[in-house]
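Missing here: one protein chain of the complex. Every other protein chain is in place.
Moving on, here comes chain A:
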């Protein structure tokens, strides 16, 4: 990005969840469902001496994208690491299920998931896990009718059960700052030791799970600069392109063949060479 472009853009990474939802919807169309004044917060956090947030860290907004009815579900990464609890999970799943109802009834709907999360909220473990299953089922039900678009901007990225959700969407948009994975680097280090993965080695972490790498090996569809307008354009373009003939997560033989060729010591650039040109 040139210096003037850098100075004049609005960083999407720096926006909070509500501002991100607003940035992706057509100007003036933002309307929040279950907003902070509805006070649907986590009933579990205060009992564990953790300060809750009035929207439980998920913003659900209706509006339009490219003039078509849309719902943007944006996760607030700064609150409890964007973790999915009972309430935040139910908000995500509920919004997707309502969108599926619209789609089944033949009403146009453009669903967008803006990820920024480490996955299930450990303080609400089982309820968060149950919500995750609802979210996965809802994405699969919805994508049969309309494309579901995912955005990972960073800097937290998208891990855990939400990493699976990102794998289920019709089209995934990432920035260079994004990360995508199942177990986060800290979890891997804690379980397998620092010799296996040094979670403080940022170049190493981004070379494996970063947005540029995930795009290069075909795990993300679009790599976009950290610019709110550019991301809104990419989301619109993703819907205009429509759903893929076959979703990436349905191509089981393709992914299995890739894993069969996995080198003993996977390394970012080697994987890129091995897998580039071999896009799903």
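Note that a contact is a pair of C-beta atoms (placed from the backbone, for glycine too) under 8 Å apart; a residue touches a chain by one contact, two chains touch by 3 or more; residues count from 1.
The definition used in the following text is that contacts and distances are computed from a predicted model.
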item	value
Name under which UniProt lists the unshown chain, selected from "Malonate decarboxylase acyl carrier protein", "Ubiquinone biosynthesis protein UbiU", "Cation/acetate symporter" or "Multiple sugar transport system permease protein"	"Malonate decarboxylase acyl carrier protein"
Among A:54, A:122 or A:192, the residue in touch with the chain that has been omitted	A:54
Touching residue (missing chain; options A:76, A:102 or A:124)	A:76
Interface with the unshown chain - residue positions in chain A	16, 35-37, 46, 49-54, 76, 78-80
